[in-house]
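Every protein chain except one is present and positioned as in the full complex.
Entry: subunit A
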Amino acid sequence: MTIRNKILGLFTGLTVSIIVMMVAFAYFLINRQSFDDFYKRLEIRAYIAARARLTTDEGNSAAYAEIRNEHLERLPHEKEYFIRLDTIGKPPRYPDLSPLRSGFYDKIKAFGKATYRYKDTFFQGVLFENEAGRYIVIVSASNVYGKEFMTELRRTLLICLILAAVVIVTAGLFFSRYILQPVRQITARVKNIRAHNLHLRLDTPDSDDEMSELSLTFNNMLDRLETAFETQNNFVSNASHELGTPLTTIIGEAELALNKKRSDEQYQQSLSVILREAERLEHITKSLLNLAQTGFTDKKQRLEKIRTDELIFTVKETIDRINPENQVEIDYSMLPEEEDKLLILGDPQLLQLALSNIVQNACKYSDNRPATIALAATDNDNVIIIKDNGIGIPAQDLPFIYDPFFRASNTSGYKGYGIGLPLARNIVRLHGGNIIVNSWEDQGTEIRITLPTYKRPV
């Protein structure tokens, strides 16, 4: 069952049942009203009949009979019964009054009047007293007009009900169609979006209803998908380019060396070029492997307790070995007094790799100008801030710095592959940490790494 049919069914059911209830209530009220009215008429007739028949004064009696004959139309099946109440109180029996129970008479004696209905015959009894004695006067008649009226009413209401139901179903059809129109539009539009036209977006109407929210959500998802696709594409093209360049150099150098006989020095020179390029190739593939490995977060990790100050010290030693001219200083001014606050849980090799990548960048892109590694601890995190006075990252490049092989537009004078920072971020994320890059072009870069502090189990 489609949503549309559900809406239609629900809408129709609800509205029709409300109308049916209203109609039934109206019918019931009118029915009762017409009964009351008819009993009133019978009661007046009973009193007049009693006066006409039972009054001892001849003149009065004739006057009542005259009024009755002239002004009161005979009701269909109108009958009168006069019952004289004996001292014993036993009423004589009329065959037509058989439906009446003794409760009816008791009620008349107690309250002066009573009503009763048997099928279509209505009975109204009143108590009449004069000097001749006590009488019960009963008038019975069938309410033909009322019956006709009620039948007419019933028919009208039924026709109205059917008409209303038809109108409601039609309205419901349009209503459900109208409500679900945007959904059908979205479905049709989304069906058209394939891998080759990921740039397509849904129209978002200028309102803040649920439907435009749905479109917006779809659009956001498409944005992310498109970005992921583009990153993937960029990665492949960049990777093939980066891997291709050293290979071209190696092939060119080898061809050059082989195309005629060379001196020993020339061979040596060619071989050393080939070796250098091969090493570069190895470095790139190794970094790629690292990046790929750290990308899988569900990999089992070998975690141990590490002190961040020692970690930074090791990183500083590594940098000193690779790049003896660096001016990296370690800023211990904010170290916490408690050593426990410097404990983190992690893989020392990976963390060293990440930090030395970042610190190497700091040296490289600032031409060995002074840089600092600062360490501090908040209550929950270790904070490592690496700051340099280098070329910085242009603001328009900042969103892409974590894409593998992406290099900022001002880095053309520096060697690099664009793998270090994504790798560092993967590693930091593996450890449940966070990395924030603040940078001003031509002024410097500040990278803040937070790693959660190891908490001793209590």
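By our rule, a contact is a pair of C-beta atoms (placed from the backbone, for glycine too) under 8 Å apart; a residue touches a chain by one contact, two chains touch by 3 or more; residues count from 1.
Definition applied: contacts and distances are computed from a predicted model.
Not every chain of the complex appears here, and the one that does not is recorded in UniProt as "Universal stress protein", selected from "Thioredoxin family protein", "Universal stress protein", "NADH-quinone oxidoreductase" or "Amino acid/amide ABC transporter membrane protein 2 (HAAT family)".
Only one of A:Gly9, A:Gly146, A:Gly252 or A:Pro336 touches the absent chain when the whole complex is considered: A:Pro336. Contact with the chain that does not appear here is found for just one residue of A:Asn5, A:Thr217, A:Thr378 or A:Gln396, A:Thr378.
Listed here are the subunit A residues that touch the chain not shown: 329, 331, 333-338, 341, 372, 374, 376-379, 381, 383, 385, 387, 438, 440, 443-444, 446, 448.
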